[in-house]
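Below is a structure I'd like to ask you about.
One chain of protein is taken out of this complex; the other chains stay put.
Coming up: subunit A.
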């Protein structure tokens, strides 16, 4: 099952001896520390051609570090990391990767069109400048100076740089930061076209609805490790993603409610009880078994956001290994 708590190291193919399409990205036991902080901890990860993958995680989970390693901007302390079966530097030199960095500054003192021409010329298979501008939706600001752009426009220019040539993999670190809702929708519309052309897309995001709507695979990172890996629906199910809400008349017996099976969270305010459960059917059945009579009973699915919080807090509460506890 994909959602194994440990990562999927067992399925890692050895380069050169595999049958199916080569993995686009492969991390094998990759670690990276900054001083005492272990940003990426024994990470195993594979991306396959045509996937759209969201990288989720709270701040400091290791998302940006993982992307930096992947793009060859930093070198791992240990482990093997390949892009298209080669080193990140080589894959980039071959024009296989386009990336949009969160911290990616732009050259100032030049016009948008000039910068896009530079990106196109530097790419071994660069697209015509007008086409790049049109795809990124920045044709009308082509003559503007970089320093005079709004935050959202700058993001579009970064996107244009990332898609200036025929890349096989596009890496985006929080691409829609600074965009309003409609700009965000337009952006993902453009991104979907890229996916339809058979590209692999990997993006880190804070907006969970983006991961939910756009990605066909979601990887949750926590403390530099893969905490969960699956479809958005699987992640939600995995996190005990059912919410049960009801009212009780009589004085509420907190201890009895705590004893309900499959319970992962309990919250009582006044007469209203909110429960999160791994198995809502069983929990509700047991609730009636206590002899209680709940009013206004509602069972609903959790959003990815709550699932995500549930996953990471559960992991924080129980140190996974002795090594981690000792830290």
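What to note about this one:
Convention: a residue touches a chain if its C-beta (ideal position, glycine included) is under 8 Å from a C-beta of that chain, and two chains touch if they have at least 3 such contacts; residues count from 1.
The criterion applied here is as follows: contacts and distances are computed from a predicted model.
One chain of this complex is left out of the view, and of "Gas vesicle protein", "ABC transporter permease", "Quaternary amine transport ATP-binding protein" or "PEGA domain-containing protein", the protein name its UniProt record gives is "ABC transporter permease". Which of A:38, A:63, A:117 or A:156 touches the hidden chain is settled by the complete complex: it is A:117.
Within the whole complex, the absent chain has one touching residue among A:92, A:273 or A:287, and that is A:92. Taking the complete complex into account, A:107 is the one of A:37, A:107 or A:290 that touches the chain left out.
Contacts to the hidden chain, counted on subunit A, fall at residues 68, 71-75, 92-95, 97-99, 101, 103-110, 114-115, 117-119, 121-124, 158, 161.
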